[in-house]
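Here the complex is missing one protein chain, while the rest keep their positions.
Presenting chain A:
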Amino acid sequence: MIKAILIFNNHGKPRLIRFYQYFAEDMQQQIIRETFHLVSKRDDNVCNFLEGGSLIGGSDYKLIYRHYATLYFVFCVDSSESELGILDLIQVFVETLDKCFENVCELDLIFHMDKVHYILQEVVMGGMVLETNMNEIVAQVEMQNRMEKSEGGLSAAPARAVSAVKNMNLPEIPRNINIGDINIKVPSLSPF
């Protein structure tokens, strides 16, 4: 079983954390810090397995990671997972991200944390591998994104907000701006 999936950058800033086993919040942060510490001091030409992250539970657990440019993808797994298989899974996950974001980079992950979670949800579920076929994953994620968009997504909110702004009692600075005249077009860009 996969116990946790962590993505952080070369400076240890978390970009995605997903635990499939309960840990208190401060513990989670501690695990990230420790994992970063362990992983970051390793050369790129050594193997991708690490044992003995003390926090995440004993010798049965392994850290399996891959390092891509500025990001570390770390999977913490127990002995029921194949080490080499998980390495391939990380590759699949990253390639899927690459397809979904079209040349993914760290900033995509930062600004679309929710989307990364949604993609991951289609790959791993409850600590178990759900799907490894990239096309399938991308198709399902996109279908769901389309559903969201059809509802107006999160970006529909500003449209409703406009009316709120109009009726607002503004403080002094923009007093002489006639808000009513502004014709705001709600961009139909991606949500958030």
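Brief remarks on what is shown
The working rule: contacts are C-beta pairs under 8 Å (C-beta built on N, C-alpha and C of every residue); 3 or more make two chains touch, one makes a residue touch a chain; residues count from 1.
Quick note on the criterion: contacts and distances are computed from a predicted model.
UniProt records the chain missing from this view under the protein name "AP-1 complex subunit gamma", selected from "Dihydroxyacetone phosphate acyltransferase-like", "Methionine--tRNA ligase, cytoplasmic", "Zgc:85777" or "AP-1 complex subunit gamma". Although one chain is not displayed, chain A still touches it through residues 14-18, 20, 22, 25-26, 28-29, 32, 42-43, 45-51, 68-71, 80, 82-85, 87-89, 91-92, 94-95, 98, 103-108, 110-111, 113-114, 117-118, 121, 125-133, 135-136, 140, 143-144, 147-148, 151-154, 157-158, 160-162, 164-165, 168, 170-171, 173-174, 182, 184, 187, 189, 191-192.
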